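Please read the structure below before turning to the comments.
Shown here is a partial selection of chains from the complex, left in place.
Chain lettering (A and B) follows the sequence in which the chains are written, and residue indices restart at 1 in each chain.
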Amino acid sequence: MTPPAVPSSPLRHLLTLEGMPREQLLALLDRAQHHADGHDDRQALAGTAVCTLFFEPSTRTRLSFQLAAQRLGADVLNFDVSTSSTRKGETARDTLRTIEAMGVRGFVIRHQDDGAVAALADAAAPGTALVNAGDGRSAHPTQGLLDMLTLRQAKGGDFSRLKVLIVGDVRHSRVARSDLHALQALGTGGIRVCGPRSLLPDDATLAGCTVSHDLDAALDGVDAVMMLRLQRERMDEGLVTSLDEYHRDYGLDAARLKRAAPDAVVMHPGPINRGIEITDEVADGPQSLVLQQVRNGVAARMAVLETLLRGD
Amino acid sequence: MTPPAVPSSPLRHLLTLEGMPREQLLALLDRAQHHADGHDDRQALAGTAVCTLFFEPSTRTRLSFQLAAQRLGADVLNFDVSTSSTRKGETARDTLRTIEAMGVRGFVIRHQDDGAVAALADAAAPGTALVNAGDGRSAHPTQGLLDMLTLRQAKGGDFSRLKVLIVGDVRHSRVARSDLHALQALGTGGIRVCGPRSLLPDDATLAGCTVSHDLDAALDGVDAVMMLRLQRERMDEGLVTSLDEYHRDYGLDAARLKRAAPDAVVMHPGPINRGIEITDEVADGPQSLVLQQVRNGVAARMAVLETLLRGD
């Protein structure tokens, strides 16, 4: 059997999963699975330079992309713009174009503003590829890919048979948005969303989802629960009254998890606030796929970098 | 045709371009052009460790050197002394000698003090090579090299036919000093310098240059305009009254640029303060070589590292 090909798609950048054709998504997942099975290729991107350009810091995501690039043989450079004292008022476009002129072909960009990565993509020279590693609340497409890869490993490829529940601060979550886009593209049978009213987005974002504010009810019979991280600033903003209350209403513990299907799986993008979104018992329990998600993150990012940066 | 050889010069360190023989400068430029033409050599410095040691932060310069070293196959380490919490009162000499003892053979050093890199060169063990990546107001020799490479690509190798204008804060600029040294070594036909009196250096530095405080007059018929970055601290120091006034008197816009030769080129070491030293129209216009300078920076640094660190 031949391994799944590197997708020969017209994909120039990876900015979002919104509107990505199902076939393209599946091709990326197949290639990611190939890497998850342990196939490295140190020659794939040999001599190609990839730069992580993080306007908003995230060591965990940076390391995951760095490992992915190294396993493909790329040279990796890190530019943590948020802590750099050297920007000296330079615009983000000039920063990008400067590093690009140095010969860097791939950029992994995180930015606090919605649409900032797409705006930079407009400034990029031909031959340069950008990967959105998270922008504002908009998108985190590689997280969406790794989540789908993890779901597929656990539940098989027929998403039409799955009931998936997303719990928590959907309103501020780029992870939730990319998951929703991917779940919809894959034709997921039922998509449920649960959280307090103050943390749910507008109706357009939730089109096609079953919305609930009662976690016990929402869990009934689901095959997968995707928990979101609660940022502590939601407290300061008055969107959540207290962590205790949030945990009581929207935290996942072992008793609650029994309402899901017996073989339901639990996911979380990390880092986990233990005892808030999820108890230790569930996070470290047999139904948790949290570390498998992390493992798949490297494989998914390898598939993306390879697809965007292959020379041919 | 055989490629230009790695210069077999007696160059031990690269501290300044001042006093560098014309033949040595040309040999470095020829080798840099070889790399600019796309010739990488991943074996050249394989197994050699190079450390960037920045007492003053500069991500852009660090990345350029890092890419240069990687394309020669070196191992690169970064030590950002300015943000390190680990110096613990250690002297710069001890820091250098310690990393040297670890087996690092090449150091790329930036320091806020004039002469600091030369002082460290005195402390270096035999076999260790230092590259000055900018010290105080004194020198930034690789910037001088990349600027000459860029000028030569645009205007050919006969510098005696060229009229070159340097504009701005020459007094505080190590870039300007290294450019002046190189332009003089290459026998440039006419070197003009223009800026407000408060930002021009002493006469010795400007020996051999035509000095002006009127940008319109100075631009007349020049083949190249090298704009310098204006540090905002010049305002606090009272050396510049206002950014608006500076731009009015010493900023380069499209109308003014018409006074130069029709095929004049515009250069800037970056990062650009758009709308201050230079307008968007000029910075991004057809006469701008700004990104080509950045591109050549990697090639020039490859030539330098290779020349200093080759084993034979």
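As a working rule, a contact is a pair of C-beta atoms (placed from the backbone, for glycine too) under 8 Å apart; a residue touches a chain by one contact, two chains touch by 3 or more.
If you're wondering where the values come from, they're calculated on a predicted model, not measured in any experiment.
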item: Subunit number of the complete homomer, 2 shown here; value: 3
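Keep this in mind: only the chains that are shown with their structure count from here on.
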item: Angle, in degrees to the nearest 5, of the Cα rotation that carries chain A onto chain B; value: 120
item: Residues of chain B that touch chain A when the two form their complex; value: 40, 42, 57-60, 63-64, 66-67, 70-71, 82-83, 232, 270-274, 291-292, 294-295, 297-298
item: Chain A residues within the chain B interface of the complex; value: 47, 49, 51, 75, 77, 79, 83-91, 94-95, 97-99, 101-104
